[in-house]
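Worksheet: one structure, shown below.
A protein chain is absent from this complex, but the other protein chains hold their places.
So, subunit A:
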Amino acid sequence: MGGFFKSSVGRKVAMALSAFFLMFFLLQHFAINILSVLNPDLFNEVSHFMGTNPLIQFALQPVLIFGVVFHFIMGFVLEIKNKKARNVAYVKNNGAANSTWMSRNMIYSGVAILAFIVLHFIDFWFPEINTKFIKGDWSGTIEGVEGFRYYEELTHKFVSPIRVGAYVLAFVFLALHLLHGFTSAFQSMGATAGRKKTLQNIGKAYSILIPLGFIFIALYHHFNH
């Protein structure tokens, strides 16, 4: 099995497996974030559960971080190997004649998403780790303020138009990445279903609606606070 994941086919299977995990995570992340628009109290409750549940914090969170890091590192490794496979570039290459822009530029949309994740970690993840694991405060509250802190922290971040702009741009790149990545992951797993109309349409809907939903959440909080 170790030999399998060292092969070119095995590496793309590994990329697809991490992609499926990340796409599932994205869906779950969106389902929680949209609560901040629909029901702030419920958003606080769910955020506190996610932020303090030992199974999520100590089992799923490390798996998620591994999934993200693995997907990026393997993406870069494959890109370097692929560049080496064509040591002399064409003088004239008409890529648009036979493939989509998204499929040819996954590395660039991926790098844009990586830059966003760095910003996102600085905004939310590092402060959470600091509060819980360094200061040891697992209460989910701020002294002197009633209720949980999560909704307030979220809306506070979306005051800055520059940050909102960066988020919107990142989600456009995420949509572009998913428009190829969703069906590509199925193909890599050996499923021809990814080439059938039904799954292609589900892929398009997922790739456009989820990023659009995240954009809506960012804009909603920006204009309502």
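Basically, a contact is a pair of C-beta atoms (placed from the backbone, for glycine too) under 8 Å apart; a residue touches a chain by one contact, two chains touch by 3 or more; residues count from 1.
Please note the rule applied: contacts and distances are computed from a predicted model.
K.L.:
Could you check which of "Putative hydroxymethylpyrimidine transport system ATP-binding protein", "Heme exporter protein C", "ABC transporter" or "Succinate dehydrogenase / fumarate reductase iron-sulfur subunit" matches the UniProt name for the chain that's left out?
P.N.:
Cross-referencing UniProt, the chain left out corresponds to "Succinate dehydrogenase / fumarate reductase iron-sulfur subunit".
K.L.:
From the list A:T100, A:S160 or A:N201, which touches the chain that is not on show?
P.N.:
A:T100
K.L.:
For the full complex, which residue in A:L26, A:L60 or A:L78 touches the chain that was left out?
P.N.:
Within the whole complex, the residue contacting the unshown chain is A:L78.
K.L.:
Could I get the residues of subunit A that touch the absent chain, sorted low to high?
P.N.:
1, 3-4, 7-13, 78, 81-82, 84-95, 97-100, 103-104, 106, 180, 183-184, 187-192, 194-195
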